[in-house]
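Working notes, structure below.
Only one protein chain is missing from this complex, and each of the others stays in its spot.
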Amino acid sequence: MLQTLLPILIFAALAVGAAGAVRRIRLWRQGRRTPMRWHRLALMPKRYLNDLHHVVARDKAIAHTHVATAGGFVAAMALALVVHGFGWRNPILGGLLLAASLCMFLGALAVNRRRIDPPPKLSKGPWQRLSKSLIAYSVGMFLVSLPLVGVAPTVLGGGVLAIVLAAVLVWGLLEMVVGMGWGGPMKHAFAGTFHLAFHRRPERFDDNHPDASPKKTHDVHRGSRSTALFPLDLTAKTLGVEKPADFQWEQLLGFDACVQCGRCQNVCPAYAAGQPLNPKKLIQDMVVGMAGGSDAGYAGSGHPQQAGGIEVGKPGFGNHRGGPTDAIVPQLVEAQTLWACTTCRACVEECPMMIEHVDAIVDMRRFITLERGETPEKGAAAIDNLIATDNPGGLDNASRLDWAADLELPRIQDRPEGVDVLLWLGDGAFDMRNQRTLRSLVKILRTGGVDFAVLGEEERDSGDVARRLGDEATFQRLAERNIATLSRYRFARIVTADPHSFHVLGREYGAFGGDYVVKHHSTFIAELFDGGRISVTAPTQAETVTYHDPCYLGRYNGEFAAPRQVLAALGLEVAEMERSGYRSRCCGGGGGAALSDVPGRARIPDMRMEDVRETGATTVAVACPQCTAMLEGVVEPRPRIRDLAEMVADALVEPTAATNATSAPSQSREEEPA
Amino acid sequence: MSVRRLDPHAERARRNRLHPRHHEFARPAWRWTSADGVTRINPHALGAIGPNGLKRIDRSGAAVEASPVGGASTSAEPARRQVVIDQPEGHVVVVPELPEGRLNDHDRDLFGLARQLADGHDLAVTAVTFLNGVSGFEDAGADRVVDLSAMVTEGYDPETRLAALVDVEAALSPRHWIFADSLPDGGDLGRRLAARLLPQGASQGANASVGDARPATRVWQLSEGQTLSRAGDRQDILRDVARVLLALPECAEPVSETRHEARVIELATMGGELSSAANEVAASGVIDRGRVAVDPQEIPLAQAPFILSAGRGIGDWEGYHHAARVLGASEGASRVAVDDGYMPRSRQVGATGTFVTASCYVAVGISGAVQHLQGIAKCQRVIAINNDPSCDMVKRADLALIADGDAVLAAVCERLGQPRDQTGSDGSWTDEESRHAAA
Partner (left out) sequence: MPQPDPQAAAGTPHDVKTAVLVSSGRHPVSGRAGRAREDARAVEMGLSLVGADLSLVHAGDPEQASLRESLEGYLGMYHGLDGGRPGDERDGQLSLLPLRAGEDAVPLLAAWLERSGVRLALTGQRAECGEGSGMVGYLLAERLGWAIATGVAAIERCDAESVTVLQALPQGQRRRLEIRLPCLIAVDAVAEAPRQSAFGPARRGRIETVDDLLPADESRLDTGSAGWQWQPARARPKRLKVVKSTNARDRFKAAAAKSSASGGQVLTDLSPEEAAEKLIDYLRAEKILAQDDQ
């Protein structure tokens, strides 16, 4: 009886699943269309097996579980189609099918064990059921396939047991095949496949990209760090994303690929601080919006401080509703949720499905700012200032160099023949604390004999804050003006102590015709050390320091090594924080979050300072004016906060002394790598 | 101000150049103001012959201090010269603000400006007041006073006042009108008058003589017969003196060396056609419905004139709120106090909160982070109350009291006669009392 039933079951499941899949595809295609690039489908297997698994493999146990379950399932399904579906009952294939089912069964057992007492980052509901379904499918497939290799317990041929077996198999097929198309947990495999193929940032998968790291371990980012925000067409009919259908269809597809693994939730600083943002829930909200309905079916942690709460499995969701053409804010997602994000990209870095949370958040912010004019108060003030004075403080831009009156900084205007280094000061030039850092940096450059100059009052804010707050119009205006200014002068490269300027100038101006070699000061100082152009005295007393990776230097631009190199050159032992490098926790100051200032349970910089304290360090080295400001805002007593430039400048051996004390290599300018 | 009494002995010595102490008493005559208002200095009258026969001028003023001129009130208040103008050619009318019924500094500056316009042209400076019983016009520099208090009601009634001023215009045809350019008072009235005096359609040209009929607003300087008014977009306008001047504070030095008659005149006696101000009231377009009580806590922080700001050094928050109520101050807070949840975010002062402009800022228990100090950069007076004399807030403050904030605030309330209800929320007190009771 099963012999006749099986093909019917399999094909029926496939047909129903396919119908669901078509419907799902329609949902994605509600988004803004872009030209279809079908050939990208061919890229999928590599992206899946390679890039995705590298991220998953940061957690070994899960990686093995996933390989066993997913691999087993794909193999078992394919073989079952041949063997049971088309009836090519070959014993060898049967054996392989058995092996695949067994493999899947083992994986499913591991999944099941994890589900006995799941960590809070995981969702319950259908996801709790999935492990059982996996077992059902694998067991069912195993048992129905036994006759193929001749060990057929004849009892299976008919009677009650056969019906039970068929039921189990139906359950498995429903979950695995029908559910895949109709939005069950297995949807992630189906959507994920297409998502990987049509990802909006293909550079992320490009191992041969010039930016890609040559090292290929799980801990390094694989392809290029494609982190620049996409430019917004300011002549478009609506600006930014108001309703789910305003997303590009690839973005909707991406949301659908989420497996609710909660890795993003675990690393999100805003979530940890109790601000009403859970990136995982946000992605699920987008899925709700795309499909229409309410979030009542969501079974994970919600946005803190909102209905549903953060405890998993508590009822309470259902207040937020959405539809593909309904406004997202505030019915589906509250504005505070969007403004809480620091754009630290920790979630993106961690997401195994390569979902782009930050793009989505900024897209929605763009609508709020450009169309609704509802940027949080201080953010709006900063934008107004940027429009009027080119800096967020509303200060006279001509006073940008006031702090350096005694330093007599060389002006690039006086150097028509060009300079090696254009020192980009950033808005830190208006901040008394950061002026100390800049002084130190100038001292280092002078000691190293670097040929540098500054733009002075012609320098404007890079537009970072405006862009992250969603004001693309102001950003583009600033970018255009800065690019026009820069085009008038000649310099080999730009050096800046501000990772935000570094990122924007280096990565985001390209789209507007500004291509520059930009170096963060940590990189540049490390090069000066390498070239032997500066030397330092050994520290007089041993001190434990730790280093805080700025998001816009590390995760955004992959510079983890240079700052550590500089600290090593200073002879300092770095006690790393648990979350450092690509997993560094944000200081809370990025993305305009310091301006929107969404209240939470704790403050993000306080939490970061706790991380610092845990290492026992007495000094935390920083490399960003924003991090400095945020961390210095932590109430004393606390470890000292010092910029790398300050630490180097203090230990610097003056050039005259250098020639006596150490046999420093010649400091001629010709040696410079131009 | 004390009235200078004549010392007959000194007077005699001053007149008699042969008097042995003549030079002591003659000293003030080295400098005087001439009839045309110019300060004159006689260098010969200065100084003394030194032991080597050379004349020495001691500009330190030490000798003056030593000399007993004028008896007890030596140099605190120099004598003013009485100026009387009996038959003025015309009038320069000043309409002072008189907040709280007194001349304020701005008013005195207006009179100073008026004197510059009047002196030397045989014009009288005439004060027009809507209040009676205002004193001090003599020293401020008014030759005449017109009291219009009978024609207007108390409260805000710009239209009736305008009508009254039109009467003055009819009676005196003043050469110039001077108002304080402050809204909503003098600046409003002055503009109303200017708009009324400007002939209809005159602003459109044709009649070239109306040039000076256009009021000069925000006048801040008078020099060489022309006024400088501050215009928009960082510009100044230099123009002939207009009929109606709306002047900013410090537009001129107040009168300090002369004393004037302040003779009260009646409009009716001055001729001219008087409209009845009372008639206009019926058609009044603006009716005063009275003052509205404003809770200092509801004034936006950025505008609050007086802020009592609290930081980490506050332990007794109830006491602090009470003190703010007693002092009538708006509440502010440091970032830390906000982060710790004692104060709402909207009350945070500083570069990361609100930039405040209070004329007086009292920081209690705030150590003064850079951002906080940036936020109070525009405050005129800063008072710090802090335990730590080395903190940055103390360095910034105009007055720093090194003491415990809670205790000082409690003492302030006590002193102002509104101690906090001690048996109420203050637990420590009741504890102590009960211990006393038990003992």
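Just so it is clear, A and B label the chains in written order, and each chain counts residues from 1 on its own.
In this text, a residue touches a chain if its C-beta (ideal position, glycine included) is under 8 Å from a C-beta of that chain, and two chains touch if they have at least 3 such contacts.
Given the structure is predicted, the values throughout are model-derived calculations rather than measurements.
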Seminar exercise, completed: Out of A:T369, A:N482, A:T496 or A:T523, the sole contact with the unshown chain comes from A:T369
For this session: Could you tell which one of B:R239, B:R263 or B:R325 touches the chain left off the display?
Result: B:R239
Exercise. Looking at B:V84, B:A150 or B:V294, which residue reaches the missing chain?
Worked result: B:V294
For this session: Considering the whole complex rather than only what is displayed, give the residues of chain A touching the chain that is not shown.
Result: 234, 238-239, 242, 327, 369-375, 380, 383-384, 387-390, 394-397, 471, 473
For this session: For the chain that got dropped from the picture, name the residues of chain B it touches.
Result: 28, 31, 59-62, 64-65, 75-78, 156, 159, 183-184, 187-188, 191-192, 194-196, 198, 200, 202-206, 208, 210-211, 213-215, 217-218, 220-221, 228-240, 250, 253-254, 256, 284-292, 294, 296, 298-300, 303-306, 327-328, 330, 359-360, 362, 381-383, 385, 389, 394-404, 407-412, 414-417
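Heads up, the rule we're going with is that only the chains that are shown with their structure count from here on.
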Exercise. Counting in whole Å, what is the centre-to-centre distance of chain A and chain B, each centre being its mean C-alpha position?
Worked result: 60
Problem set entry | Contact set on chain A toward chain B in their complex | 393, 432-433, 594, 597, 599, 603, 633, 635
Problem set entry | Sites on chain B touched by chain A in the complex | 312, 335-336, 339, 345, 351-352, 369-371, 374
